[in-house]
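For this view, one protein chain was removed and the others were kept in their places.
Order of writing sets the chain letters: A, B and C. Residues in each chain are counted from 1.
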Amino acid sequence: MSYPCISEQLDDVEGAREEGRRKIDWARQHMPILAALREEFEDLRPFEGQRIAMAMHVEAKTAALTETLAAGGADVAITGCNPLSTHDDVSAALDANENITSYAKRGVDDEAYYEAIEATIDLDPTITVDDGGDLVFRIHEEHPDLVDGIIGGCEETTTGVHRLRAMDRDGALDYPVFAVNDTPMKRLFDNVHGTGESALANIAMTTNLSYAGKTVVVAGFGDCGRGVAKKAAGQNAHVVVTEVDPRRALEAHMEGYEVLPMVEAAEKGDVFITVTGNRDVVSREHFERMQDGVLLANAGHFDVEVNLDDLSDLAADVREVRDGVMEYELDDGRRLNVLAEGRLVNLAGPLGLGHPVEVMDQSFGVQAVCVRELVAAHSGGLRDRLAETLRERLGRADRLEAVGEDTYGPGLHAVPDALDREVATVKLDAEGIDIDDLSDEQTEYMDDWRHGT
Amino acid sequence: MSYPCISEQLDDVEGAREEGRRKIDWARQHMPILAALREEFEDLRPFEGQRIAMAMHVEAKTAALTETLAAGGADVAITGCNPLSTHDDVSAALDANENITSYAKRGVDDEAYYEAIEATIDLDPTITVDDGGDLVFRIHEEHPDLVDGIIGGCEETTTGVHRLRAMDRDGALDYPVFAVNDTPMKRLFDNVHGTGESALANIAMTTNLSYAGKTVVVAGFGDCGRGVAKKAAGQNAHVVVTEVDPRRALEAHMEGYEVLPMVEAAEKGDVFITVTGNRDVVSREHFERMQDGVLLANAGHFDVEVNLDDLSDLAADVREVRDGVMEYELDDGRRLNVLAEGRLVNLAGPLGLGHPVEVMDQSFGVQAVCVRELVAAHSGGLRDRLAETLRERLGRADRLEAVGEDTYGPGLHAVPDALDREVATVKLDAEGIDIDDLSDEQTEYMDDWRHGT
Amino acid sequence: MSYPCISEQLDDVEGAREEGRRKIDWARQHMPILAALREEFEDLRPFEGQRIAMAMHVEAKTAALTETLAAGGADVAITGCNPLSTHDDVSAALDANENITSYAKRGVDDEAYYEAIEATIDLDPTITVDDGGDLVFRIHEEHPDLVDGIIGGCEETTTGVHRLRAMDRDGALDYPVFAVNDTPMKRLFDNVHGTGESALANIAMTTNLSYAGKTVVVAGFGDCGRGVAKKAAGQNAHVVVTEVDPRRALEAHMEGYEVLPMVEAAEKGDVFITVTGNRDVVSREHFERMQDGVLLANAGHFDVEVNLDDLSDLAADVREVRDGVMEYELDDGRRLNVLAEGRLVNLAGPLGLGHPVEVMDQSFGVQAVCVRELVAAHSGGLRDRLAETLRERLGRADRLEAVGEDTYGPGLHAVPDALDREVATVKLDAEGIDIDDLSDEQTEYMDDWRHGT
Partner (left out) sequence: MSYPCISEQLDDVEGAREEGRRKIDWARQHMPILAALREEFEDLRPFEGQRIAMAMHVEAKTAALTETLAAGGADVAITGCNPLSTHDDVSAALDANENITSYAKRGVDDEAYYEAIEATIDLDPTITVDDGGDLVFRIHEEHPDLVDGIIGGCEETTTGVHRLRAMDRDGALDYPVFAVNDTPMKRLFDNVHGTGESALANIAMTTNLSYAGKTVVVAGFGDCGRGVAKKAAGQNAHVVVTEVDPRRALEAHMEGYEVLPMVEAAEKGDVFITVTGNRDVVSREHFERMQDGVLLANAGHFDVEVNLDDLSDLAADVREVRDGVMEYELDDGRRLNVLAEGRLVNLAGPLGLGHPVEVMDQSFGVQAVCVRELVAAHSGGLRDRLAETLRERLGRADRLEAVGEDTYGPGLHAVPDALDREVATVKLDAEGIDIDDLSDEQTEYMDDWRHGT
């Protein structure tokens, strides 16, 4: 007996669908890139005959991507990539689409979680879209026979790309997968603006505190750290940066931030936000120096940046003082407040909505054109139709560069730069922003410059 | 039979007290000014024998003020100043204090609301602390006999000060009241930083949208508007300002903001935030020009800035698309989203926590010293004890100026500047910030400068 | 024999006039307020029959004001208010105007300086325009008989207003003078933007150093200090503020700046900029703690903020290491660099051009309408013609408020707010910036609000 779709699992399916529809519509209203691509896909129907299996966080923004792919003619089966991130109502609303079957349900146990993944694989997919690599992994392990029918996949996250790179290195990745995670359009905006704004807003709203006059210690000055630092300064915080890389430390210094080792920053900070990607960034020797009442929040991927083991050891008492805030009271009476249990504060907090809608629009826009590219590389006719349509639609033939390779072999592939740039162009169009074109003389001058006299 | 206090009205008093205590403790942890004053009051007991009636928003931050006054020896009776803003658990936690009786209960009807106010008046107060003027008003109207026993009052809000000014003009205000609302320590920080940060964070968290690249139209460039504009720019929004005052408009222009009449801003904006204090700032002719999907939020005091009547007239359909977001769909399909029904977005939204804790610490710090001043003006001995204590505690005899008048006659009084400055000093001390003192030569030079040769 | 005008004192008058003309034209090109007022004055000829004596810095920007007054029909006699600030070529170009006589010559001795002032007084002025009060002073002391013929005066500077206030207090100011210095249009823009930008640019260009990553200590957080701090942060400096006023210190802290006493700031700073209006802000105990190579610059009015006597005492050697930079080498080898001898760095430095043109356009715009107001108050007919013209030209009858009093008695007068606002309006018009008007309903609502129900 097959695993039941969400509509078979809910009591009030209609109510859930309506509520889910409302959430998706809100997201769609603010995702202009997907809107433009959906229009293109409805016109071209590039995915006719394709079967797409997806394992992603099933919430409103992802749903907009799913509907965009379905609008292009695909049959889609979707499930969650984390038992806790599914919104049942959104899942039900997706399942109401005749081309989409959703198996995602919140809070299922491990067995059901994997059964749901199997259910999407039962679709006999031609394309996989992953957030963490579960689909690719399971297909290779359990259903190697399906690989021949799969023209390719897309992977959203750092973690998934990491796993796939290891598979690729071992020659064990048997179909092409695009590393969507690494594209500029995802990285630049998601990290700087998405993480920066959502981390700060979540902390403010969880605590009812303000930034003006606070000393905010930002651990790590990568893309995310820059975003957090800049936006915190933009709220009139005094920003202190800690780093382990001398060049990044110098960059932070040249921006005007105070740069200190964490052991000194610990004494000055009111709010600590870790975005290093490393572990134990704030630990015993730092806790020992902190002021009473500080906030500790993590905006890095994993919950290892604030060392909670050390903190528990030091604490005389631990209690929840607000939703999403655990207060660790030390022997000397100082109180250190950990937000969202040290997990991603913009996702795991009590108000956690994840990244802003517009940011996901950019990431998912890259996803959508990558799926299109996989199909185009597989059937030349599509590419021609596509090029023509784009040229007409964009009216920017000169900016539409030849895209990608004819075919993509098995293994992990960088997203062709032209696709990433196309998404930027679509966004500019959607925002009504016109930019300059190079004249022939200018193009020649630049080529000249670059390639020799 | 007297009106029952909150503890007599709840089923699970102990549970409520515990939860309320948790909320108050969080606020107190981040209110260093009140903490310092509480310490002073515990030491001096300036309010021994005083009876204070309060009508304020009964939530955690106000509770910290209430406990501070009680710590100084006062008997306090408190009730709400708005039937919807009371937190029952906070009310119960206050009521647990032997010197405090709380009558505030959420959602009571008009009759009960006024009975609760009467209950606080039954205390036969020597001092009143108001948020909107209800206590002063009612005492003058219904209990003129009590006026003789009252040494003075404090008023927190613009609205209340406005009513009291009218009374004062008519010679109808029969005891002295401090206009706490108008002090620099309240105005500068509350308006610029408090409104700015909390309005933006509430909008972001209510909508899951970001500011980067958005055009944010700020209507009004007073203190609040400046805060909203600056903080929105600090989140990488493109800020457009509308104004009716040429000098303020020019100031906004010189800050680098785009300045437009609203009818043009309407076409460009993604988010509209009204902070004018006036009515109909965004109305029919503006709605007609707005883009699909815009957000309309009000951060001004009253809910008249966005003309919802006009909008309802234009709308073909109205529906709630998210908690706190009403979507007005116009005939041509454009959707305009109104947040928090056009009421104060940082207070009335679904996540509404009001102003940040630190900001209220400053306002309530002024309240506390104003209450102290009323008592001091009434009993000279206190002033001497106080001056001595402050001098010892602050170690800044030169900065502690002679405070206020010997006595305050009936009528509305500005808060003496020295009190306002004292609160600034207490905050700097609490933050561990040391500043320079004028040398005698410098003082002489400045006096010279100011007063002529 | 009368004192010779500049044209009689120069060898190559034609060459000087041409060069001066070039400088004035540049300034006029960027002074839209004066341009608009000149057009109005050419049309109205409000100053027909008036004789205006001026003692101001005779350089290009002042010249634009002088020509504006002459264009309104006045006969003008002008001289310098400081022997070192005159540009002879600008003086000559002014003198070429048939309605203007200029006596200003650079570098004259004291005797000649005062003879030149006397020469302007010989005009038997009806109006005086001062920068420092010399004209008013001299007329009262030496030519009291002229007072009856003078309808009023204008004073540009803090220093002058200070002297006049003292005279006024003693009942010794016998005709009305407007304190132009104190108007919002001068103060807000001149101080914040003018001082901020020009001080920083002068320091950068004098030293060939940059701000990124530097610690800039701003002494004083008044209007000027705010400008310097904000613009330095905008160049990626780390800004430290010192203050003696707790509320200003707290404001600086809430803006996100580090606030320290000077003795601590001295150890951290790379660049020190004093803008306190007080003396000895940086002195011995601070010099003793400073790092090698620091820059010391003053942007306050007088050269007493950096205590050069203390510094000379400490120095083992003093030498000019760059134009405008004196290096004080201490016994321990540390080198402290004083810019522009501790005088106003944006004026006295080797590149010193004073305030930016646009800023002076605003100050001088106020001067021009103040002169017009003096005349209007004296002859009612002008005010009517004026109101009509303005109404037609501005098309903003509702914004043109009734201006000033019927007459102004002897003494120092604040500039009527309506005049100051008019200049803001003229500037907005010149910049092509349109703003909103209040509807009748809105005006009523605001009045209601302000004046009670």
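Miscellaneous remarks
The working rule: a residue touches a chain if its C-beta (ideal position, glycine included) is under 8 Å from a C-beta of that chain, and two chains touch if they have at least 3 such contacts.
The structure presented is a predicted model; accordingly, all values stated were derived computationally and were not measured.
From the options C:330, C:353, C:387 or C:418, the residue with contact to the unseen chain in the full assembly is C:353.
Touch with the chain that is not drawn comes from one residue among B:255, B:358 or B:373, which is B:255.
Within the entire complex, the positions of subunit C that touch the omitted partner chain are 22-23, 25-27, 29-30, 189, 193-194, 197-198, 200-202, 204-205, 207-213, 230-231, 233-236, 292-293, 321-322, 325, 335, 351, 353-354, 356-359, 431.
Where subunit B meets the chain that is not shown, the touching residues are 212-213, 233, 236-239, 250, 253-258.
Of the residues in subunit A, those that touch the hidden partner chain are 162-163, 166, 184-185, 188-189, 193, 242-247, 249-251, 253-254, 259-262, 264, 277-280, 304, 399, 420-421, 424-425, 427-428, 431, 433-439, 441-442, 445-446, 449-450, 452-453.
By definition in this document, only the chains that are shown with their structure count from here on.
Averaged Cα coordinates give subunit A a centre that lies 39 Å from the centre of subunit B. Residues of subunit A found to touch two or more other chains are 212-213, 233, 236.
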